[in-house]
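The complex is shown incomplete by one protein chain, all other protein chains being positioned as in the whole.
Now for chain A:
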Amino acid sequence: MSAISASEKVDGFTRKSVRKAQKQRKSQGSSQYRTQSAPVELSPLPQLKDAPSTEQQELFTQKLQQCCMLFDFFDSVTDLKSKEIKRATLNELVDYVSTNRGVLVESAYPEITDMICTNIFRTLPPSDNPDFDPEEDEPTLEASWPHIQLVYEFLLRFLENPDFQPSIAKRYIDQKFVLQLLELFDSEDPRERDFLKTILHRIYGKFLGLRAFIRKQINNIFLRFIYETEHFNGVAELLEILGSIINGFALPLKSEHKQFLMKVLIPLHTAKALSLFHAQLAYCVVQFLEKDPTLTEPVIRGLLKFWPKTCSQKEVMFLGEVEEILDVIEPTQFKKIQEPLFKQISKCVANPHFQVAERALYFWNNEYILSLIEENIDKILPIMFGSLYRISKEHWNPTIVALVYNVLKTLMEMNCTLFDELTSSYKADRQREKKKEQERDELWKNLEELRLNNTTLVQNNSHANTRNTTPEFIGLFTLKY
């Protein structure tokens, strides 16, 4: 303890990077290991390719059973030999199902799924770092990856095998299987989530009977993420799958799908960790709008409802998404949302955070948006003018001021007369606003007095009918209006 340098004593807060460097990279075992009694030592079986074809099937089953043995990877020195045998066997199995035809006989299905379930389905361990920040922190990696990776690989090859029969497999790859698979998406290990993504996508493609179920369960996961736990590692991966699912929706859209958009995808924007999956989320939203443009209005209104109030980074993302939407918007839809939307944009333009203001001002570099604005200049200019005019004089950041000048110039060119009118009435408008503000204050002051009077009155004659006193109060503040 004496070896503490003076600087360390002064600054109690060691920098995060320093702390992280000290912390060794951790990997985690899974809760699952304990469920099984101590592993039996494995003995190598003969190679599948060396076995006569009549015995291959039997050997294949034996190997699958052998791979059901689980090992403790947290302890890196135990069972080294058996671990190596299992790894080699898994490799061989992967090879076997991907290169050979006719190996997927009906009796193999239960053995195969059994081996897969035993290996991959497990309760994920508690997170090592409760305030895990996926953007900053190193993920905890799955300790048993050397085996699990091969099992995933095997599952994928199994699903992709040309002989694969969904009609047989559906007895084993059922709702329960899918549910467990979906829970694994919470894994902190990105390698695992990547495999899961591809696998779930294949399952969605091959098992028509499971599609509705998969969508519903993803819904539940998202809702739990939004409203209950605010924690789920696989949101981006699930959204990526959904992006391609939405792409394939038939028209007209079912109400179930619209509900998913409005009640799940839009509220997902409120998540703290939005940056981790915003690209995928925006893609899904735009996919929906391309399918059915009439959804534009509710979507934009939804985004405006959840518009970030304190987080500038998120605001920039929202602006990005709005631009993506505007890129595909139909002019008739644009008319429906232009007012509320541009009120928000006008606030963003005036945002003291220059990245927000800049992102909003970039809209004016977009040809299509410019054409929409020009078409509706009589509506949009009055909304935007106040903010732009003020910012052109007040914003601290010179780049923003320069951008605002350009925007003002563009707008002026679109409708010169309206622009001049607004310029000349600017002062009067501000004063009107101020006056309104004062009137509000007055009103509330009067109401406040009323409340005080009323409480004293009530105290004075607590048995009196309160209704008797009411007209008097109303008289009191009607005087002002």
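The rule is short, and it goes like this: a contact is a pair of C-beta atoms (placed from the backbone, for glycine too) under 8 Å apart; a residue touches a chain by one contact, two chains touch by 3 or more; residues count from 1.
In this section, contacts and distances are computed from a predicted model.
For the chain of the complex excluded from view, the name given in UniProt is "Protein phosphatase 2, regulatory subunit A, beta b" [choices: "Protein ECERIFERUM 26-like", "Protein phosphatase 2, regulatory subunit A, beta b", "Ribosome biogenesis protein NSA2 homolog" or "Sodium/hydrogen exchanger"]. Note that of A:49, A:171 or A:224, the residue touching the chain absent from this view is A:224.
The omitted chain makes contact with just one of the residues A:49, A:81, A:409 or A:440: A:440. Considering the whole complex, the residue from A:125, A:139 or A:234 that touches the absent chain is A:125. Annotation: of A:81, A:272, A:305 or A:409, A:305 touches the absent chain (contact as defined above).
Touching the omitted chain from chain A are residues 1-2, 4, 6, 8-10, 12, 31-35, 123, 125-126, 176, 179, 220, 223-224, 227-228, 263, 267, 305, 309, 343, 440, 443-444, 447-448, 450-451, 454, 466-467, 470-471, 473-475, 477-478, 481.
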